[in-house]
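Complex shown without one protein chain; remaining protein chains in place.
First chain written, first letter: the chains are A and B, and each begins at residue 1.
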Amino acid sequence: MPTDEIKDIAIAEQQLARNGQQRQYVNELTTLNLGPTHPATHGIFQNVLQMDGERIISGVQTIGYIHRAFEKIAERRPFYQITTLTDRMNYCSSPINNMGWWMTVEKLLGVTVPKRAEYIRVIMMELARIADHLICNSILGVDTGAFTGFLYVFQKREEIYEIYEEMCGARLTTNMGRIGGMERDLSPVAIQKIRAFLKSFPPVMREFESLFNRNRIFMDRVVNVGGITAERALNYGFTGPNLRAAGVDYDVRVMNPYSSYHDFEFDIPVGYNGDTYDRYMVRNGEIWESLKIIEQAMENLPEGPYHADAPEYYLPPKQEVYRNMEALIYHFKIVMGEIDAPVGEVYHAVEGGNGELGFYLVSDGGRTPYRLKFRRPCYIFYQAFPEMVQGSTLSDAIVMMSSLNVIAGELDA
Amino acid sequence: MSDIQVANVPKIEMPEGIQGEGFFATQFDKVVGMARANSLWPLPFATSCCGIEFMATMAPHYDLARFGSERPSFSPRQADMLMVMGTIAKKMGPIVKQVYLQMAEPRWVIAVGACACSGGIFDTYSVLQGIDRIIPVDVYVPGCPPRPEQILDGVMQLQEITRNESIRRRNLPEYQALMESYAIQ
Partner (left out) sequence: MITNQEIVDDLVGKFGGDLIFNPVENYGLLNVETTADHILAAMKYLYEHPRFKFQFLTDLAGIHFPDAKGKELGVIYHLHSLENNVRLIIKLYVPIENPVVPTLVNQFACANWMEREAYDFFGFDFEGHPNLIRILNVEEMDYFPMRKEYPLEDATRKDKIDELFGR
């Protein structure tokens, strides 16, 4: 046997001994290929597991099956075309990625966003966060065999999609927002749909929770499965719900507030020992907190413009383009990409559905970035999966992978 | 249960044939085509964003199950149609081909989304510019991502193809020439 297998077996034996178990088979180790296409992997990534009977000894990961070279593409596209790339990273909550990118660009260009636009952005981001967590938790239910929750919850996601459609026209890959604000105001239809959602969603969420939270079978499958301590989680660069489930209350919205998040009152749900049940409960808690934020934003929505007064970056309205010479010139310059950005480097992070989503933008003064690095939370915390899964059974590994909410688009980018 | 009235539900059309007291005679082709078309079991090969729209298609609002795709099978041997949804990178290409080879005849392929049809917005060194470079595709559903209605339209197009296809298309010379061009036995 190669030496790393022996080392892994020794570690796994220690782990098994801690749980009071012993190795079952002396000479045989099975290799199980989990992925890249597997009904329970959310997205395509491969784990080659070495197993001793039912217990996993070690896992070797292979990712990159959906590597689309976003960072290289970004060096070719002007700033307003990069949102289409950010959409497709964490595609379950695209508005958050979009707004994060716009905020990075606004930081570089020095554009201030008016309050109303910031509040609208907050509403869209929180709806996206709800959508993301709903997918994660309902698919966690499907992976444990409970299909019903998925069906209830996806009906609500259709309502969120309808709100996105009112705002930007698309359901999933939204490309929402513009430099300095939003592309259109919250229409009366959108406001009515958001209010209807706020009223109709809590009973459905409560029903979903009643199916799972104190369900004996679900709890037996997820409690004490895949735990990680806070120190190891921080060392592995965990952020987002996975880190908060381990007990560390790090939330970018609170630590480095952006887009008027300091105006809102919300709690940060935190777990105890970072196991799958804690991650599930933290995500549920965050859904409730997001609902609170949306309610506060809708109540206190300020009047005012929905975009900044930045004619070099924000497309003028079409009527002006046909009548006004300046507007025509700005329109031409923006679309043909003759507006140059200042030279500089900026890093901006937002709280994405899975953690701190960061954009490190290096601009050399041209119309496209010189270098754009996406700090993708899924890529960073997925490294910890072999350590978390050692010593557990295959069914535990599936549930753990599902609860980490690894989204392949964000993993490979 | 017999007094439930369901108005205007389009029923599956009966093929032409001779009907009599207690028997119905038609062409074997048509019956087999009807059976195949109305029970296409998909293999959801969901890689990225189009996969989420597929999940929305399976959800009760758009409901793929009423087209006969009640059981999405993740095992290639038991699936009829391979729905490739999402970007296929060059690293993933051999795996798509392997899954396709493991499927038993009759098998059809739907390429859902711009990335599966032609590479989509990702004209890069790492993305396969369309899955029809490695496997034969029957239906292309463009969109980024396509709305669930479009995916359903794609499935309905496939149903049209399936209904009118000959039973043993693998013996047709065109089909064999197509397989040759992809180096598939």
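We adopt the following convention: contacts are C-beta pairs under 8 Å (C-beta built on N, C-alpha and C of every residue); 3 or more make two chains touch, one makes a residue touch a chain.
If you're wondering where the values come from, they're calculated on a predicted model, not measured in any experiment.
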| item | value |
| --- | --- |
| Omitted-chain contact residue, chosen from A:298, A:380 or A:394 | A:380 |
| Touching the absent chain when the full complex is considered, from A:155, A:187, A:200 or A:235 | A:235 |
| Residue of B:73, B:129 or B:157 in touch with the missing chain, whole complex considered | B:129 |
| Where the unshown chain meets subunit A, residue by residue | 63-64, 67, 69, 71-73, 75-76, 107-108, 232, 234-237, 248, 250, 255-256, 344-347, 349, 356, 358, 360, 362, 371, 373, 375, 379-384, 412 |
| Where the unshown chain meets subunit B, residue by residue | 90-91, 123-126, 129 |
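Here is the rule we go by: only the chains that are shown with their structure count from here on.
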| item | value |
| --- | --- |
| Residue ranges of subunit B touching subunit A (in the complex, touch as defined) | 45, 47-49, 51-53, 55-56, 59-61, 74, 86-87, 89, 91-92, 95, 99, 121-122, 124-127, 144-145, 147 |
| Subunit A to subunit B touching residues, read off their complex | 36-39, 43-44, 64-69, 72-73, 84, 87-88, 91-92, 135, 150-151, 154-155, 157-158, 161, 171-173, 408-409, 412 |
